[in-house]
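As you look at this complex, bear in mind that one protein chain is not there, while each of the others sits in place.
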Amino acid sequence: MMIDVKMTVNGQERTASVAPETTLLTFLRDSLVLTGSKLGCDVGDCGACTVIVNGNAVNSCLMLAVQADGKDITTIEGLSDFEHLHPLQAVFEQMSSFQCGFCAPGMIISAKHLLDKNPHPSKGEVQEALSGNLCRCTGYTKIVDAILELTSEEASAA
Amino acid sequence: MSKKAKSATKTETIDGLKTAAEGAQLPSVSRIEEHSLLPLTPDANKQTPAVGQRTTRYDARPHLTGQTMYIDDMTFPNMLHMKILRSQHAHAKILSIDVSEAEKMPGVVATLTGREIPVNSYGPSYQDQPVIADDRVRHHGDPVAAVAAETEQLAKDALEKIKVEYEPIPAVFDPLEAMEEGSPKLHGETNVYASKVIKKGDAEQAFKDADLVLEKRFSTQMVEHVPMEPHASIAMWEADGNLKVYSSLGRITLGRADMARTLNMPMSRIRIIATIVGGNFGGKNEITSEPILALLSRKAGRPVKGVYTREDEFMSSTTRHPFIMDYKTGVTKDGRILGRTVRIVCDGGAYCSWSETTLGKGAILSVGPYNIDNIHVEAHAVYTNKTMTGAMRGFGAPQVCFAYESHMDDIAHELGLDPLEFRMMNAFGEESPSPTGQVLESVVVRESLETASERFGWKEWQK
Partner (left out) sequence: MRPFEFVAPETAEKAVAILAENSPNAKPLAGGTDMVVDLKHTNAVPKVVVDLNKIEEFRGIEMTDRGLRIGSLVTHTEIMEHPLVAEHAPAMIDAARTIGAVQTRNLGTLGGNLVTCVPSLDSGPVLVALDAEVTVVGNDGRRQMPLTEFFVGPRKTALNPDELLADIIVPTAMLGRATHFLKFGLRKGQALALVNGASSLRLDGGKVADARIALGAVAPVVIRAGKAEDLVNGTDADEAVLAEAGDLAAGECKPIDDFRASADYRRDLVRVLTKRTLETAYAIAKDKG
């Protein structure tokens, strides 16, 4: 069985015919060749596949592509191009927050989702917002610090 | 290349090399003067200016924009996907494997069993691990067959059609039991496959001379690395008959050697292209499914990708060794350590992997960074019917560190001494000999203990 879907991915309208058993993650990676979102655990624990669907950060490995029909999706590729970084990416780059980088796309999407909803989070709120994103290299410190540095910079600039 | 270029011989000096390079007029070596060929070793006790400076990682931007290509982000035309059938028994003889039903399934292109592997054994120390088990499985999760199919799901479906007949045999899970005579044996006559002994002075006499002798057993658990990126590789054969493997492997030269052995082909015909690794921590130090991918790719005549599932990762990749550690230490009333014995049993799981190396390092470090004249360390690595253990950050050091530092606290407590002072009293200093006699330089154990205790407010906390 194939089902026609139409969705907006990173601002572009995409149409495709997908099998119902295709997850949104597989659809993004295999059909749209947006490989920034990663498959880490395949059961919603690690957050490497996090994307934003209609304003909500979700595990794209747990959503069917057909359920994303008609929705608006943002992946890591939609945040910036190589030269013009999103402020979050810029501060993560400056502070060398990541090592192997495999968790970075999901982590950044979760951080963006947090700042979209709450522009000045406390440290606890940052930690809470990232609790669905696992990183095995860093111990999270530099990731949390970078987000707080960005939001406090913005606070002092405002 | 210019005819004037000559090849370097051992006797040539750097100047000679420079002349040769100029002759060759290669732009890349014109900067030879800027880069000393001697390794840059900073003076001991002096920090290089780089320390403490913030720098930007050169790979940050591709990581942050999602553009870094890990193995699973790569596809090749006509590529197939591989899945591995794993044993559900901890210890069993394989009586037969029948892949015919799987092969008949639409979308299945090739299958592979252990008997088809040219040299079915590998390992960094001992070559005791089959690529795919052929006559016997030694832990739950041992590979028994593999399938390459058009999609991952088809490959997974095909695994169910493979019929394996097992004859379960008694298994052993406890390393201490595994050392006993009557225990089930995994390889050969004994389960003890590596032993290290370190002896210095007379520990037994030291215990007699001591005011207090303390004994305690410590044990640590198995730990999986859980890299965010599971093990992944893609194998394909090139037009010239050479094998090309894209891999998340950390040690590619060792990987090539193991591939050459198992595939029975010269190393020079195997090219491994290492990509950015999504977390290694020691768990991606040896080949896993690469020879399987290579052979399936040869059968199919198409590239084959294999990505471990998280289950594969937990069941079948290496883990950190559980250690059982018996400590005995003799001290004087005023806190001098006279002697220490340590007995380590390292649970190696079903195959050696890096256990031998781990055992050695663990044994040497097990005494701790303390001056002790009388030492007896005995360490054994033991096979059990569990997932194999291997390299993981620290190679045996974290296990013993947990034990000797806990032991130090216990002794200090017994003696009524401040645990920090007790350590300072016995800690290594400049030119202290290690348990194996190495004279140590640039020793800053006391300084770092002091600084650390100041920073976390040890004195105030003690009050």
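Think of it as A and B in the order they're written, each chain with its own count starting at 1.
Here is the rule we use: contacts are C-beta pairs under 8 Å (C-beta built on N, C-alpha and C of every residue); 3 or more make two chains touch, one makes a residue touch a chain.
The structure presented is a predicted model; accordingly, all values stated were derived computationally and were not measured.
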Chain not shown, its touching partners among those shown: A, B
Full-complex contact with the absent chain, from A:R29, A:H86, A:H113 or A:K142: A:H113
Sole residue of A:N59, A:S80 or A:S97 that reaches the chain not shown, by the stated touch rule: A:N59
Chain not shown, touching residues in chain A: 1, 3, 19-23, 42-45, 47, 50, 56-59, 61-64, 66-67, 110, 113-114, 128-129, 131-133
Hidden partner interface residues of chain B, rising order: 153, 157, 160
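Here is the rule we use: only the chains that are shown with their structure count from here on.
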Centre-to-centre distance between chain B and chain A (centres being mean Cα positions), rounded to whole Å: 32
Chain A - residues contacting chain B, complex: 21, 29, 34-43, 46, 48, 75-77, 79-82, 85, 89, 92-96, 98-105, 108, 134-137
Chain B residues within the chain A interface of the complex: 54-57, 59-70, 72-73, 153, 225-230, 276-281, 307, 309-310
